[in-house]
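Presented below is the structure to which this report refers.
Note that this complex is displayed minus one protein chain, with the remaining chains in position.
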Amino acid sequence: MTAVSIQDLEIQFGSVKVLQNLNLDIASGEFIVLLGSSGCGKSTLLNSIAGLIDVHGGKIMIGNRDMTHAEPKDRGLGMVFQSYALYPQTTVEGNLTFGLRVAKLPKDEIERRVAKVSDMLQIKPYLKRRPAALSGGQRQRVAIGRALVRDADVYLFDEPLSNLDAKLRAELRVELKTLHEDIGKTMIYVTHDQVEAMTLATRIAVMQNGVIQQLASPEEIYNRPANLFVADFIGSPAMNFLSGTLVPQGERVEFRLKDGHALDVTAYPFASKPAGRTEAILGIRPEHLAIAPREDLLPLDMTVNVIETMGADTVIWGTCGGEKISVRVNSELKLNPARGSTLKLGFSLGSASLFSKADGVRL
Amino acid sequence: MLPAWIIVIGVFIGAMIWTFVISMTNSRLIPIYKFNFFDQYVRLMGNDGWLVSVGNLVVFGVLFIVVCLVLGFLMAIMMDQKIRAESLFRTIFLYPYAMSFVVTGLVWQWVLNPTFGIQATVRGWGFDNFVFDWIVRPDRAIFVLVLAAVWQGSGLVMAILLAGLRGVDEDLWKATKVDGIAKWRVYTSIILPIIAPMAATATVLLSVSVVKAYDLVVALTGGGPGNATEVPAKFVMENLFERQNVALANAGAIMMLAAVVIIATPIYYARRIMAQKAAG
Partner (left out) sequence: MAQRAEKTIARFGVYAFLIIMAAFFLMPLYVMVATSLKTMDEVRGSSIFAIPMRPTLEAWTTAWNAACTGLTCAGVSVGFFNSLKIMIPSTFLSILLGAVTGYALSFWRPKGAGVIFAVLVVAAFIPYQVFIYPLVRVLSQVGLYNSLGGIIMVHVIFGLPVMVLMFRNYYAGLPRDLFSAARVDGGGFWDIFFRLMLPLSPPILIVAVILQSTHIWNDFLFGLVFAGSDNRPMTVLLNNIVNTTQGEKAYNVDMAATILTALVPLVIYLASGRWFVRGIAAGAVKG
């Protein structure tokens, strides 16, 4: 069992600092997903863990050993690439055994491992075929197999499902999850797809501009985003944001929307109560807005604009005090409010988030 | 990487500097490091053999490049008309490029031999006054050099430009057909700018081979008659190995290098600017 620890990592390309003072502790057996849009530094981080790019400062510890400048092959890793990176000139079997042959493992050991892995991934029928003769899904299975035969302690995945179509992606996602539960090895997985992140990860690291914005479980990230960036990045349709001002009045705290509408947010679990008037942003996920106003909910009014039917759910788009918001409701409710009509909404403070307008941090 | 480093630094850079250093001395057979700086270059500028060589090279170079480009472009266009036996024609146009300059020189020397070659043959057909004796006429011999060099090199230009033509978007042709633009117009105003980078590449290649021209001259004319086809490369070689004028020879070599730089740099920058424009 192997933990991975990254301490004060610094990486630059030319004079551009891509990662700076980055810290990340990964427990043994975890499934960590590095999530972010392209250029956020997630692949750079993964490649530095693999030893494929040079590190300019800080430390990378794998299983309590300093691997900052070790050769990739000495780090005890297996890695799966987005483009599969299968060796085209040799068969599936040749791909699986390349690393083992280079390492001069005994023949029966190689055979044993190939048999085990090809059983596990159901790639036995095409061991003798070349990568060019395989479909995308089969190729990705082989690429995963090639990482698995190394019997590594840590597995790295660089957007492994991005080149597959939606259906195959969903299938392999489940397989990967099962695989992780079966072998229990530490896995580090890079993706820009939040569905993959939410379903696979034990913890997600949301990254932007080379900085980890939040490292937490999928539930935590979804329900209690650490800042505006994370709140906006996760979830589709995106979280609704309403700007206003927090006004403390003795024990009570009021949130005044721009149109003057005031909400009593005293019960909100503030990290620290605002001392004075504070510019803030209220975030509520579309599915946390209820259509039927109830006593225990805080009320909001929405002017309806467009209705999108998405199968199980229906999304109603509109404005609230001049700001764009959306509401996700169950299609079974068969709501069909007229354009321009007003919809009475309600939400509970427990599912809402408040962020400081100044620095975007959760209050 | 070590061998590459040694060759890059030791041979390419080192030798170039050494040659330059020697060109600043008065060395004749062995290097003597007594510097007289640009004396050799001044001598070179006053040396008839060198000046004639340079003049010959300019005439040869300009004619060779222009004829090669025009002929190569024409051949490429004709080859692009969905003709039959394209690969046969391609093979025929390109085979001279596979041969040594020495072979090219010797063959053309024989074909143009006034006593036995084309002149004799045409006279044999009854045209007794037919004259085609350029190879022995000092004022015409340089054109013989051009003829042989074009024979060897125009196929290359054709191949490069044809590759460029094949890269032109088929839809572009369809669009011009719909617009009713005459074919020659399309070639001159639309296609030519598109394949300009390939033409530039071909021009660089031809220019470099002009400056390097040596084998062909030695085999075809030996620089004669008189000094009608002497070229700088031959001048350098003779001063290096026969006349024991090492410093002068190296000064000539440096001048050749300068010529390549002067030709190649603007084309290189032109291509970069074109590429940048294309990239937006």
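Order of writing sets the labels: A and B. Residues in every chain begin at 1.
Here is the rule we use: contacts are C-beta pairs under 8 Å (C-beta built on N, C-alpha and C of every residue); 3 or more make two chains touch, one makes a residue touch a chain.
For clarity, every value in this text was computed on a predicted model and none was experimentally measured.
Asker: Considering all chains of the complex, which shown ones does the missing chain contact?
Answerer: The undisplayed chain, in the complete complex, is in contact with A, B.
Asker: For the chain not shown, which residue from B:26, B:176 or B:201 touches it across the whole complex?
Answerer: Touching the chain that is not displayed is residue B:201.
Asker: If the hidden chain were put back, which of B:59, B:111 or B:194 would touch it?
Answerer: Going through B:59, B:111 or B:194 one by one, B:111 is the residue touching the chain not shown.
Asker: List the chain B residues touching the unshown chain?
Answerer: So the residues of chain B touching the unseen chain are 1, 3-5, 7-8, 11-16, 18-19, 22, 31, 71, 74-75, 78-79, 81, 83, 87, 89-104, 106-111, 113, 116-118, 120-121, 124, 151, 155-156, 159-160, 163, 201, 204-206, 208-209, 211-212, 214-215, 218-219, 222, 233, 236-237, 240-241, 246, 249-250, 252-254, 256-257, 260, 264.
Asker: Over the whole complex, note the residues of chain A touching the chain we left out.
Answerer: Residues of chain A in touch with the missing chain: 47, 50-52, 71-73, 77-79, 81-90, 98-99, 102-103, 146-147, 150, 156, 158.
Assume only the chains that are shown with their structure count from here on.
Asker: Once you find the CA centre of chain A and the CA centre of chain B, what distance in Å lies between them?
Answerer: For chain A versus chain B, the centre distance works out to 61 Å.
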